[in-house]
Each structure stands twice: as C-alpha cells, then as structure tokens.
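This report refers to the structure that appears directly beneath it.
Removed from the display is one protein chain of the complex; every other protein chain stays in position.
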Amino acid sequence: MKKKVKNIFIEGPILPEFIANSIAKHQSKLDIGAHDIFLGQVRADEIEGKRVQAIDYSAYNDMANEVVHDIREAAFEKFDLSCMHIYHSIGRVESGQICLFVFVSSAHRKMAFDALRFIVEEIKSKVPVFGKEVFEDESYTWKVNK
Amino acid sequence: MKKKVKNIFIEGPILPEFIANSIAKHQSKLDIGAHDIFLGQVRADEIEGKRVQAIDYSAYNDMANEVVHDIREAAFEKFDLSCMHIYHSIGRVESGQICLFVFVSSAHRKMAFDALRFIVEEIKSKVPVFGKEVFEDESYTWKVNK
Amino acid sequence: MQRIELLAFGQTEEILGAQSVTLELKEDLIVDELRAFLEKEYSRLSEINYSVALNQKGVEGSEKIKEGDIVAILPPFAGG
Partner (left out) sequence: MQRIELLAFGQTEEILGAQSVTLELKEDLIVDELRAFLEKEYSRLSEINYSVALNQKGVEGSEKIKEGDIVAILPPFAGG
C-alpha cells in the first residue's frame, strides 16, 4: 500500500519556534543519537544593482508533494534513518527568513549526514517550486537553482 | 593577536528553545543562504542488559575550549563560512535530551555541509569530554567514542 | 484531434498570461512537438529553460501525450 503523501508547504517563512518544536518532539525517541538539520535562508543578493528584499514562492503543489514523497521513500531505502521531516515555504519570505527545513535523525551521525545531503540536493533539483526574487522597488526577477 | 577562547559548555541538556534562539539571531545576516545544524542526542542504549538513563558529562574544560578554538580556526580557514557556533553539555543529560549543538552558516549549502561534518568529526575525536553512562539502577559504565 | 489542458506556473504562467490554457492538438503528439507549438505561440518560452511534466512526472521530449493527460510546463526550479 502506498503511504499517504504529506503536504510539505507552509504559508510564509518557517519560524525558529516551529523548528524548536520539531526538535522537542524527538526527545521521546530514545534510539536517536544524531540529528542533522538543513535550513535554507533567503539571501539579500544584489542583482544588477538591486537588492533582493524577499522571495515569493509558488509551486506545482500536487507534483511537488508527490516528488518529495518519492525522495523521502528513496532516502529511507538508502539510509538507516529514524525520522525525516521536510517543509518548504509558499508565498512571500523576506530576506533573512527561512524557506526550507529538512530534518533527519538516525542512531549514528554518518547516516544522518549522508541522508541530509542527498535529500537537499534532490529537493533543489527535482521539486517544482518557483521563486520570484522581489527587489526593494517591487520589481523582480525569476530565481534559478544552480 | 589570538582571538578570545570561548566557553563551549552548557550546564545540563541543550534545550530546543536555545537552538531556536540561536537560529533567530541569524535572521539579520542577509548574506547567509544555508544553515546546517548537528545535534547529538543521548541514546537509551542497552548495554549488557541494562538501559542507559543518562550520560553524566565531565571535561578537561580549559583544554576542551582550547581544542575547540583550534578546530574553529581550522574550519574558518578551510571553508567559506559566515558563522559557526559550538556548544556541549556538561553534567547530567537524560536519554532523549541534546548534548551537542554545532551550527554553521554559509552563503551556499556545499560549504555548510562540508564544514559541519569536519567540525563534528574533529570534536568527537579531539575534544577531552568524558561521559559516564548511567543506568536505571544508577550503576554506570564509561562511554568511548567510536 | 484531442483537447489538452495545459498548466503553467511562475514564469511560464506569466508568459502564457494564464494559469491554464486549453489546446486543440493532433493525436499522438509527442512532447517535443508540443514544445515547438508552444514556442511558436509564446516566443518568450524559448528563452527560458522550462521542462514538461505529464501527470506530475517530468518527461523526455519523445513521450506521447494522450487525451486526458495533465500537462504542465515548468520554469526552472528554485526551491530552498
């Protein structure tokens, strides 16, 4: 039976309190020895003389959730993990705020390190999330992942 | 001039709120694009039929802080990082609680991933921190890092 | 002929001027033919590196499009 596809999207920025909460929930899991967390933060890049004020994220939601579901399954297959959580912002996220939160937990650190890196690279390259980099004067450009 | 040696030690467990606070403080750093965080959590391992209830950490504090200082300098030398924070518990940490918090930030994810791994491995192998694994019946054994 | 519902997002939505358009296309159309058709209709599309998804999966140019497929044109990904 196929597992339920989760919704990864959170409206607006991902708050530090949300992350703290997520960490706290793992304190009852007594087989975990290592957590590894990746946070993507919006940079105030300067592009042709203008500074990025925010990124306005949109997505092909259904496909994005399906793709993340597949990444999750692949990661659980490849790595010996206790837990995995993936969240991405949708809508406007100001520079300095967090837009991506990936959280893996394992008995030992090696698995956590390897898994986190795999998942983040997969998300960056395969998940249909789109970003409009909005400048201070509200003009914009479209972001492209490298 | 040599930079000031910081104190990495926190009495008791490292709390999720402390981590959230640390993340929040970085929202004013607009050149950061990627944060990578490692958390060590005390496992309730079973050793010869008894379950670990807590680890009681002690350290050669002055040397530990010096060694971490050197690891920090080496990491800043090797990797292009914006920020780096390292905290370790001292005293009793119950299973499920966090005893190590390493936090690196960079413009791009690759540097953050590479640096975090380097720092965590260095800490595990070089920093004179000692752990008494205390069982439910208050008997204990001495922990050895692999 | 077959009727195709085409979804667009972000920059492709901006170029099409709509979140979705309905197209009348020949049967057994392959993805590369769809791309050529779209780039003629919406010339700015040829300037961006967009990809095509059928039923929420990224596909190659040789894939056939069938009646009832959900077709999406996706601008470059920018997640994270």
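As written, the chain order gives the labels A, B and C, with residue 1 at the start of each chain.
To be clear about the criterion, a residue touches a chain if its C-beta (ideal position, glycine included) is under 8 Å from a C-beta of that chain, and two chains touch if they have at least 3 such contacts.
Computed from a prediction, not measured in an experiment: that's the story for all the values here.
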Given the contact rule set out at the top, which of the displayed chains would the hidden chain touch in the full complex? B
Any idea which of B:P16, B:G33, B:G96 or B:G131 touches the chain not displayed? B:G131
Quickly run down the residues of chain B that touch the omitted chain. 40, 55, 57-60, 62-64, 66-67, 88, 99-100, 120, 123-132, 142-145
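Simple rule for what comes next: only the chains that are shown with their structure count from here on.
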Remaining connected clusters, assuming chain A were absent and nothing shifted: B | C
Most remote chain relative to chain C, going by C-alpha centroids? B
I'd like to verify one number: the distance from the centre of chain A to the centre of chain B, where each centre is the average of its C-alpha atoms, in whole angstrom. 23
Geometric centre distance via CA averages, chain C-chain B, whole Å: 49
Quick check on chain A: which residues sit in contact with 2+ other chains? 40, 120
Residue ranges of chain C touching at least 2 other chains are 80
